[in-house]
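Missing here is one protein chain; the remaining ones are kept as they sit in the complex.
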Amino acid sequence: MGSKALLSLRDLRLEHPRAGVLLDGVSLTLERGQILGVVGESGSGKSLTGLSVLGLHPAGRLTGTMMFDGQDLTHFTAREWQGFRGRRAAMIFQDPMSAFLPVRRIGAQIEEQIRLHLPLSRREARARVVSLLGRMGVPSPERTAERYPHELSGGLRQRAMIAMALSCDPELLIADEPTTALDVTVQAQILVLLREIGARDASVMLITHDMGVVAQSCTHVAVLYAGVVIESGPVEAILKTPLHPYTQALLRAIPPLSGPRPDRLPVIEGAPPAPNARPSGCVFAPRCASVEARCQMRPVFRSRGNHQVACVLYA
Amino acid sequence: MKGFLSRLGQMLLVLFGISVLVFAVFFATPGSDPSARIAGRGASPEVVARVRHAYGFDRALPVRYLTMMDHLFISRNLTSYVNHGQNVVEEVFDAAPVTLSLVAFAAIFWVAGALVFGLLGAAWQGSLLDRLISILALVGLSMPVFWLGEMVNLVSQSRFHETWLFRWVPPLGYVPFTTDPVSWAKGLILPAMTLSVAFIGLYSRVLRTDLLTAMQDDSLRTARAKGAGPWRLWFAHALRLSGLSALSLFGLDFAQLLGGGALLTEVVFALPGVGHLTYQGLSTLDLPLIMATVLYAAFFVVIANALIDGLYRLLDPRIGRGSHGQ
Partner (left out) sequence: MTMLLQANELARTYTVGSGGKLRAVDDVSLALARGEALALVGESGCGKSTLGRLLMGFDRPDRGQVIFEGQDLATLSTKAMRVLRGRLQMVFQDSGSAFNPRWTIGQALAEPFRIHKRPWSRQSLTALLERVGLSPAFYDRYPAALSGGQRQRLNIARAIALAPQLIVADEPVSALDVSVQAQIINLLRDLQADLDLACLFISHDLAVVRQIADRMAVMYLGGIVEEGETLSVLAVPFHPYTRALVDAVPQPGKPLGAPLQGDVPSPLSPPPGCRFHTRCPIAQPRCAAERPALIHVGDGRKVACHYPLAS
């Protein structure tokens, strides 16, 4: 496990001609062997961040750098992207039902990806599909490979999706809300699987809205708000001593499952700003309880202990 | 098996309904009394009465209906009111291969044309090419097929027939495949192209829209994330997804044409097909002929529906099989 970062985004910005500034300064680092949780509310840009790493973001002006294993992804050509996607970095999506092509067998769809990238015969690819499905905990993998997506349960579909993503031994797995569409007991199974993958197969970027999921499955976390990474660091450190007022409020707003039941949940008043109406200063300032004059200026994202945080309180 | 039986029942019901409707409408049409027509112009009332009795037109309508159905389906010797002694069942069966040949040829042109123009329009969405194709499609859609057919005839049969471009065009009419396959094909190329123009216009637009919708589908995003290139995206993924909705449209149009919907083309190019027969029956108010052609058409539409359903089941595994997904 080298200390050199596998993926490093520096001040990534994505400006869409109509929708506005979708990403407004995303900086994060993912080292080999880490599971990085990218957490944020809807519209925070967390999914877009994941899509950008594969060059699948909507058309728009993308600035900043995206370094992957020493290469700058922002300069990739269409051909380079094709060889990169699915081979070096792969992605799984929220709804495994719609993410698979409904009219082809699961096995054939996984095989397609293998044959796109690896010089294997059909038979070899087939064997690889079966062994992959088995490794992902799919019961009777030979038979499952012959099934259509709609014939599988949600949990099995997501396992098959993960098998497809890992089929060419990528170095990075991007998982975009992989458990949101699943039942809680199945979600727990998939999270355990992702943790095993992080320890064994690939570095993982886990995109989620759920701090609980991050707390249980990730080693590191980056918190996004309105297109900006406002805090990042090791999971235990962030959960124990969240620095940014938004992270603090977000953690407080989760209803507890044990201990005394609060009469009222602490809330963050208001709603996140729309992409075309972001404040020029700190993006969280309009909802922040500790807002002050200095918040008119966009705070710098700087290290503090093992955290990185963008807030004037820690300047 | 259960599905097959219910289909069969459904088909019989449709055929029964249509035949009753045609029958009822015919006898409710003023001036349609077949006795007077059969007896001839200026025949005396006694002659007309004799004809009426001989043909059984003085019996109750339901009896007449049943007699006609008996002649049509069981003894298969229903004869025309206009050309005495002509067996309409045989006529329809003689005309069917002509129509089938024409429509099959047209379908090849129209599917190929729709694929080419649909894919080009979708892949270069919003470009000059896309706009040009959409204008052409509109032109194709709005050109009346009889006018287009006449123009094609004018150009290929008389005006430029002697040029290198049209020297191969045979005279109007139909040569059976069994007589001479080459002449059969030559004779059908221009009529089929004429017939397919409007369909290419319609289907290329439908396919373009469906393809663009499919490109937005989640599964296409997955395909991109897998590292699939543009060819694979369009052909293996988008076309596979969008072909399904175009298929049901195609099935209905195809059946409709087989059943006589290519009437105008057949008339313009003097092809003795089912449409031509329908035209003839309608213009002479010949009930047996009308009945035979209409039921033949209905039969095809029902059959085609069943075929398309079967094909759909084959192409879209989500339909028809037991599933335990949501």
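Per-chain numbering from 1; labels A and B assigned in written order.
Basically, contacts are C-beta pairs under 8 Å (C-beta built on N, C-alpha and C of every residue); 3 or more make two chains touch, one makes a residue touch a chain.
Because the structure is predicted, anything quoted here is derived from the model rather than measured.
Note on the undisplayed chain: of the listed residues A:78, A:257 or A:277, the one touching it is A:257.
From the set A:51, A:172, A:205 or A:268, the residue in touch with the chain omitted from the display is A:268, counting the whole complex. Touching the chain that is not shown, out of A:7, A:114, A:191 or A:282: A:191 (per the contact rule at the top). Within the whole complex, the absent chain has one touching residue among A:32, A:115, A:147 or A:209, and that is A:209. Residues touching the missing chain, restricted to subunit A, are 41-42, 153-156, 183-189, 191-192, 195, 209-213, 215-217, 239, 249-251, 253-258, 261-269, 271 (touch as defined at the top).
Assume only the chains that are shown with their structure count from here on.
Per-chain CA centroids place subunit A at a distance of 53 Å from subunit B. Per the touch definition, subunit B reaches subunit A in the complex via residues 217-219, 221-229, 232, 236-237, 240-241, 244, 315-318, 321, 323-326.
For subunit A in complex with subunit B, the touching residues are 54, 56, 81-87, 90-91, 93, 95, 97-104, 112-113, 116-117, 148-154, 164.
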